[in-house]
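Sharing a structure below in structure tokens format, with a few things to ask.
A single protein chain has been omitted; all remaining protein chains appear in their positions.
Our next item is chain A:
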Amino acid sequence: SSNEHKLNFKKSKEACLSYIQDALLQKQWKRAAEFLTCYVESLEKDYSREHIGPSEIIWRIGTEILWHHSQSCMKEFNCFMEQMKTLGVKRYLKVCLEHIFHLLCNGQIDEAYQNLSLAESWRFGEQTAIQDKEMKLIQAYRGLLDYYSWSKQKNILLENGEDGFSDLAVEQEMHGYFRKAAVNLKEIIKIPGVWDIFVKCYVDLLEFYGDHNEARQVLNEYAYNSKFPANPNAHVYLYQFLKRQGESKKSLISALKILHDIVPSHELMIDFNTMLQKSKKRKKRRLGLEVIFTGLDYAGWKENAKAWSCLARQVKQIVISEKHLDWIKHEWNSRKDWWPAFHFSRYLAKRNWQENKSLSYEKALVAGILLGKDCKYFKYVSHQGCKAQLKRFRMLKKFMNRHSLVYLRISG
């Protein structure tokens, strides 16, 4: 009958929790601590049927409060984390990991390493197997810290090396770290996932020791194995590696293809276009045009002078050669309704001219070709440029006069 509003333990704690959440959202750490103090007795109840039990809630909320509260210190934080580790054996490794992350954020690398080693040696019956994923992560992070140590040793060695001294002890230590790091890093990147930092470090190690084949294999796996989630960075890493290795343009181009599909606005698209433009294959040049046009669809590229210069160069070359105007026509077709307002307004003409003359030059060239020399943008910039007696603008004007009807063929 009237039992819905009866105040009982459960309702009281639910209300308490909502007060805590409100306080957290408003960053009122003292108030959150006040209510959490009242909430902790929930631990004495068994909530095995609940989705998230009080011990997990207390762990997460307590962490937040202790991390942000002005009067809290790392010592207290660590003490709290140790208590949380004993609370739920099913969460043990997760709590360890989060603790380690906090230590790293606080710059306590050594403590983090100690905790990682400790966690790695943890065994608890069948739980060890169940928490296998967390264990792998712990090992991976230890590998990462080993890499970091290796890197430090390497720098020491390089510095000393300049003086002509070679410190054997340092070198051996360095190799030791390498071995430890390599083992763990290799393991984690086998599992499908996003492991950017681990991959980078591992590849760095491999390259240093000259194992380029392994490095290439790792990067290929990371980029092309369909089990791994689509990750633009994977392709970027591969491309950078291949570039370092001095690979052919062909393989460099093929490395960037998928990146273009996933992230058409990536900054590497400029490099991509530059390579494609110079290609002997018609298909590749065609692709290059598409790539640069697509990149400039994005607001982030609006003021990218380099991108505009790529486009300008390519369309100018096409216009001069009088071949493949249909390429431009095709690209312009889907853009002619909105690019004028997006890129070539009078307002932008003024602004570009004021802020970046090179940018306005390149854009004006493109505008003239696509919209004709009477379009707002070209008129303004060209006029300003000639007024300022800048040579290239005069050249531009002449060029446009010669090809003044091209735009009709493009838009018609």
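The rule is simple: a residue touches a chain if its C-beta (ideal position, glycine included) is under 8 Å from a C-beta of that chain, and two chains touch if they have at least 3 such contacts; residues count from 1.
As a working rule, contacts and distances are computed from a predicted model.
Taking the options "TATA box-binding protein-associated factor RNA polymerase I subunit B", "Mitochondrial import inner membrane translocase subunit", "MOC2A synthase" or "serine C-palmitoyltransferase" in turn, only "TATA box-binding protein-associated factor RNA polymerase I subunit B" matches the UniProt protein name of the chain that is not displayed.
The residue from A:M74, A:L87, A:A305 or A:L390 that touches the chain not shown here is A:L87. Which of A:I65, A:V203, A:L219 or A:I253 touches the hidden chain is settled by the complete complex: it is A:I65.
Between the chain not shown and the residues A:C38, A:I130, A:I191 or A:M395, the one that touches is A:C38. Residues of chain A in touch with the missing chain: 1-3, 5-10, 12, 15-16, 18-19, 29-31, 33-38, 40-41, 43-49, 58, 62, 65-66, 69, 71-72, 76, 79-80, 83, 86-87.
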